[in-house]
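One protein chain is absent from this view; the other protein chains keep their places.
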Amino acid sequence: MKDTEGYVTADGRQIGGVLMELNNITLKFGGVTAISDISFDIHEGEIRAIIGPNGAGKSSMLNIISGFYTPTIGELWYKGEKRPQMRPYEIARMGVARTFQNIALFEGMTVLDNVMTGRLTHMHAGVAAQALWYGKARAEEIANREIVEKVIDFLEIQSIRKTPVGRLPYGLKKRVELARALAAEPSILLLDEPMAGMNVEEKEDMSRFILDVNDEFGTTICLIEHDMGVVMDLSDRVVVMDYGKKIGDGPPDEVRNNQDVIDAYLGVPS
Amino acid sequence: MLDAAKTDETLLEVNNIEVIYNHVILVLKGVSLNVKKGGITALLGGNGAGKTTTLKAISNLLHSERGEVTKGSIIYKGERVQDLDPATLVKRGVIQVMEGRHCFEHLTVEENLLTGAYTRKASKGEIDADLQMVYDYFPRLKERRKSQAGYTSGGEQQMVAIGRALMSRPDTVLLDEPSMGLAPQLVEQIFEIVKSVNEKEGVSFLLAEQNTNVALKYAHFGYILENGRVVMDGPASELRENPDVKEFYLGVSDEGRKSFRDVRSYRRRKRWLA
Amino acid sequence: ESLYTPNLSYRTGPFAATGIPLMNGQKDYMSMLNARDGGVGGVEIAFEECETGYSTEKGVECYEKTKGKAIVTQPWSTGITLQVLPKTNIDMIPILAPGYGFSPMMDGKTFQWAFNAPSGYWDGADMIVQFIESEGSLEGKKVAFLHLDHPFGKEPLPVLEAAAAEKGFELLPIPVGLKEMQNQSAQWLQIRRERPDYVVMWGWGAMNAGAITEAVKTKFDMSKMLGIWWSGHDADLAIVGDKGKGYKSISWSFPDVDAGVMADIKKHVVDAGMTESNETEMSGVFYGRGVVMSMILAEGIKVAQDHFGEANINAEQLRWGLENLNVTEERLAELGMSGMVPPFATSCANHTGHSGGWMLEWDGAKFVKVSDHLTPNTASYSDIAMKSAADYATANAPWPVNEECGG
Amino acid sequence: MLYRTAGQFKTSYNSDQALFPIKQDAFLLGVILLFALVIFPLTASEFTFQTILIPIMIYSLAALGLNILTGFAGQLSLGTAAFMGVGAYACYKMVTLMPWMNPIVAILFSGVFSAGVGVAFGIPSLRIKGFYLAIATLAAQFFLVWLFEKWAWLYNYNASGAIQVPNLKMFGVYIAGPQASSVVQYFVVLFIVSLLTMVCINLTRGNLGRTWKATRDMDIAAELIGINLMKSKLTAFAVSSYIVGVAGALFVFMWRGAAEPNLFDIPLSFRVLFIAIIGGLGSVMGNFLGAILIVGLPVVLNLLPAALGIPISSATVEHLNIMCIGSLIIFFLIVEPHGLAQLWKLIREKLIIWPFPH
Partner (left out) sequence: MLNDIFIAPFADMIAAPDFLLQVLWEGLVSGILYALIALGFVLIFRSSRIFNFAQGIMVVFAALTLVGLHAMGIPAWISVALTLGVMFILAVSIERIVLRPLVGQPDIILFMASIGITLFLIGGGEIIFGGENKVMITEELGIPTGDTVLEPWGGLLILQHLDITVVLVASALVAALLAFLNYTQMGRAIRALGDDHQAALSVGISLQTVWVLVWFIAGIIALVTGIAWGARAGVSFALEVIAYKALPVLMLGGLESITGAIIGGLLIGILEKLFEIYWGQPLLGGNTETWFAFVLALFVLLFRPQGLFGEKIIERV
């Protein structure tokens, strides 16, 4: 593991050392190579973006980080240790939370319950206590509920607390998904296209939330997004992928002017 | 850039419809719109405004979601079409591309495209030609034609969904959020395709979009939906210049585009209809 | 007023095929009595059916539903009999299970409320063993016992096992699950492999037809196949016709279309359009047996009425009646049923009567008698019966035993 | 305006998490309890106890157990009856091997055995999903029933192959067996069913419940947010089979009085499944509504022709019965696929906004 210092961003925020490092990752599905030999790192406290054309392998990269896919080749270092082969839930318990490109909320539950599931990793009462709704179970339920209510307040979804998520419009669902991930109080938050399907105003709201999370809780964020405005404005560093390869990596301004990136992705410089 | 609808002939007329889901949830509270023949009409509005619901009401797909049109009428080419089944509507030339890329997961990309031609009584040659046309529009699909659609990326699935609709040689396409999840390049590209299909083949489009910027760039006419009601309509060019639209949908204010970093302060949303 | 004698019948499901002719016989006899004599002793018989589909669960439901007014319960399944048996003790309703049910019921001291006259399963098993023994010693022979995997099918096992031990033959039980009744190829492959000298069948419902067709297919010698009385239904054999020639079934009843009772049924029931049966069915063994079964009930009622001097008897009085049946040749002649059932009598200690029966054989078109009146050797299993009865009483303690009955 | 919820504010999370956040619901419960504890026992006839009250409660419990697995944790099971059988046989073995054992304890304990068996058959659920999983439960269904038939030790080598509930006393009163009176059995069933219902309500609204529901709604996402699917599924199998097992023990000991292996065959599984689905998957109360419908309906249908004086044979009634149940299942599914519980909720929602249409 490289021993790196943090750095200071353009707008003067101090970013910590390396939190996660991916080395020479390759991912194959039968004949398809979704990712080939990509390395990059994520620093503590930064907002890291991954961009690239459709099918470039961005989501697959996120899936590797959260343990849903196992890389064919390559290794992953997290908090200074090499991460062994693990089940996704174990990884989640190590402080990795995420949202999904195709919303993956629990449709049969209310918003509140969905967000509460984010707290699962922090709740430990036994079955018997829960069955009797007694002692630890009860205390825990209330304590966690308070945390969840804070998240709900923070994301301004109080009014839909008791609504079954199946009935929510797309944008709100995305917000609930974010709430669920936040509730877990993760060290690193992975966001897969959090603003797809939103209009400008909603994107602004979402941006605010992301920045606030990063600011207030110091959560490291890794996000995939197609809206260049958002990416350029929010992220500290950007990885650009194309056809499974890394074609650029650096601060937004640098990436924006990289000819490869322009050709493969942006079309016209924005 | 085209700014006025091409003809004045009304193709599709939605009159004051109300939609209720599950017998209790009233979603559309009297929506009326006109889609002009040969034009591109945009349906704009925030999350949950009712865009998808409006499109599904037109294409008659509400039924399978336990929704129903309880009031108002929908007239296509001068005929009431509310009670037709979706298949008949497709035969008459109205096809919807659903939000969130509903592909047939287990069929290959190519088979997916072919299902689009289901209602057509065309020869194999014609269909192959159309397939080629779709591949020309979306070269990426050609590469993945033999993969099961379930294993393609989000953007690829969106292309499949649009390509599949084109395969039916429609008169009218109801496009639900075509740009969602697509790379910027591709967004432009898809709208270019819409435009060229519209111009070359005379296909009319009704598209629901969040990406107001692009939508208003390509559309001729726009409706803005809020909370199940139409709150504003007009030619796209006018809407683009409307200060409210500018601020809330285009993200530009008098000072030009704001950075997303600068929107941190709490701001009360202005509503046309409270 | 009427006497409510519900019948837990089944005209649906996989057992309907064998149930229907019997239940038609029962019902028509009662209808005939009602039409001809205004019932029994001047009181009409309310012979109502409650459908069970031979399902034990439904049966218990029917019992619960009817027990309020009923003076008797006719469970029509050994499984149901077993389940209602402990309840009848408390509800004080006699069970009438002619030719079926729990064989130790023959001990009237223990099972005060249960009757399986005129013959029980152990009687049947014993007579079958006697019959095949009459064809030559059983020493060293192999007898396959093809049975429904259900309480009914397991009933004769203790007696057959005892006989096997005593007579030195090998008993090979082959169960047929309820789900396999119609597809017994595995069972018949086993029979083919084991090459038994005899196949004794304890089948019911669709199992009978299944076994018989399968036997024909595997070319088993039909004359070596013998069934209990519930496995001798004309329609089951009619499917294979000539190929079934030689198949035998023990029976405590025999049909007689020319009997007086049949003429009365024709006159009062059939001609009045009140039957659900038809001519072919009415000439069969099962319909005739159904008639006899209702006769037993009617006789029980009559005996009770005569004894207690009142027409409107209750369940307890009927119990006395069923315990004091004496169906003699003369009485049968009076009833127009000579030869349709052997004479028999019950007592406080003997609830079965042990009438014995005849061996019937399929001649390609109908069943014919091929033996004289056979009688079971009850002594050979009375010990087993007494012991089972005692065990039953212990397991179900507190269980009243009527020590007052003499032998 | 009967069902006004406006004006009932919650001031703490604790009170928001109370069982009956809305007063009217608490009132309704009070009425139900009044009936259950006082009015029914005083007025019901033997027939009502035996064909309506007791079976409805037992079936509700079984359906509740199934609902935990299928409705809450999303694992389709077609083997409920077999697990009921395990409970019943376990209970039978316990009371016959240890006659001194308190019958209620025996009944509650018998669920432990079915939970064990349930977990064993639940293990494949880690790999197998959806209808394919049904095969695991069907394997349990058919294998266990076969075992009940073949393993003579289970039924104490009875000639009949059936188990027969002995007369069992508690505090000097017969509570099981032919000597027990219906009222006593009714109260025993009421007690156990209420107890376990309470447990289920607690489990399903708490952490475990959310874990199950997450597993049901989207197992991949669930695992990615930190849910150990194995634990989640297996606890669901365990809790579900426990409850189902207790229901099985009640079924035989407090109601039927005897049972043969066949009783636990697939039709019973289906009946319980009907109840759970018609009542509403993922609902606790639904099971009771479903049971009232599925158990009560045949009783009514059976009585109807006689009451109206229409002469039809009992077989035809039975056939009509089956047809009616079939049609009603379809009818209810069409009216409200999410079951009676959902229907009730909708009615409530309508009542809340009544008299304004929306």
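The letters A, B, C and D name the chains in turn, as written, and every chain counts its residues from 1.
Convention: contacts are C-beta pairs under 8 Å (C-beta built on N, C-alpha and C of every residue); 3 or more make two chains touch, one makes a residue touch a chain.
In this text the structure is predicted, and so the values were computed from the model without any measurement.
Peer 1: List the displayed chains that the omitted chain touches in the full complex.
Peer 2: A, B, C, D
Peer 1: Sort through C:P6, C:G25, C:G59 or C:G177 and give me the one touching the missing partner chain.
Peer 2: C:G177
Peer 1: I'm checking contacts with the chain that's been left out. Which of B:H63, B:K146 or B:R261 qualifies?
Peer 2: Hidden-chain contact among the options goes to B:H63.
Peer 1: Touching the absent chain in the whole complex: find that residue among C:P14, C:P196 or C:G227.
Peer 2: That would be C:P14, which touches the missing chain.
Peer 1: Across the whole complex, list the residues on chain C that are touched by the chain not included here.
Peer 2: Touching the chain left out of view, chain C contributes residues 10-14, 16-17, 20, 149, 174-183, 185-187, 189-190, 192-193, 205-206, 209-210, 213, 217-219, 235-236, 239.
Peer 1: Since one chain has been left out of the picture, which residues of chain B touch it in the full complex?
Peer 2: 59, 61, 63-65, 85-91, 95-98, 102-107, 111-112, 114-116, 118-119, 148, 150-151, 161, 164-165, 168
Peer 1: Given the full complex, what residues of chain A touch the hidden partner chain?
Peer 2: 59, 63, 68, 100-102, 104
Simple rule for what comes next: only the chains that are shown with their structure count from here on.
Peer 1: If you average the Cα atoms per chain, which one ends up farthest from chain B?
Peer 2: Comparing chain centres, C lies farthest from chain B.
Peer 1: Weigh A-D against B-D on C-beta contact pairs and write down the one with more.
Peer 2: Pair with more contacting C-beta pairs, A-D versus B-D: A-D.
Peer 1: For chain B and chain D, what's the span in angstrom between their mean Cα positions?
Peer 2: 47
Peer 1: Rounded to the nearest whole Å, what is the centre-to-centre distance of chain A and chain C, using the mean of the C-alpha atoms as each centre?
Peer 2: Roughly 75 Å, centre to centre.
Peer 1: By the touch rule stated above, which residues of chain C touch at least two different other chains?
Peer 2: Not one residue of chain C touches more than one other chain, so the list is empty.
Peer 1: If a residue has to touch 2 or more other chains to count, which residues of chain B qualify?
Peer 2: Counting only residues that touch two or more other chains, chain B contributes none.
Peer 1: What chain-chain pairs meet the touch criterion?
Peer 2: So, checking each combination of chains, I get A-B, A-D, B-D, C-D as the touching pairs.
Peer 1: Would you mind writing out the residues of chain C in touch with chain D in their complex?
Peer 2: 9-12, 48-51, 53, 56-57, 60-61, 64-65, 68, 78-79, 82-83, 86-87, 89-90, 102, 149-151, 154-155, 157-158, 175, 177-178, 276, 388, 395-398
Peer 1: Touching residues of chain A toward chain B in the complex: what are they?
Peer 2: Listed in rising order, the residues of chain A that touch chain B are 11, 29, 32, 52-56, 59, 101-102, 167-172, 193, 196-205, 207-208, 211-212, 226-230, 233-234, 265-267, 270.
Peer 1: For the complex, which residues does chain B have touching chain A?
Peer 2: The touching residues are 21, 25, 44-49, 99-100, 140, 144, 147, 151-156, 158-159, 177, 180-188, 210-213, 248-251, 257-261, 263-264, 269.
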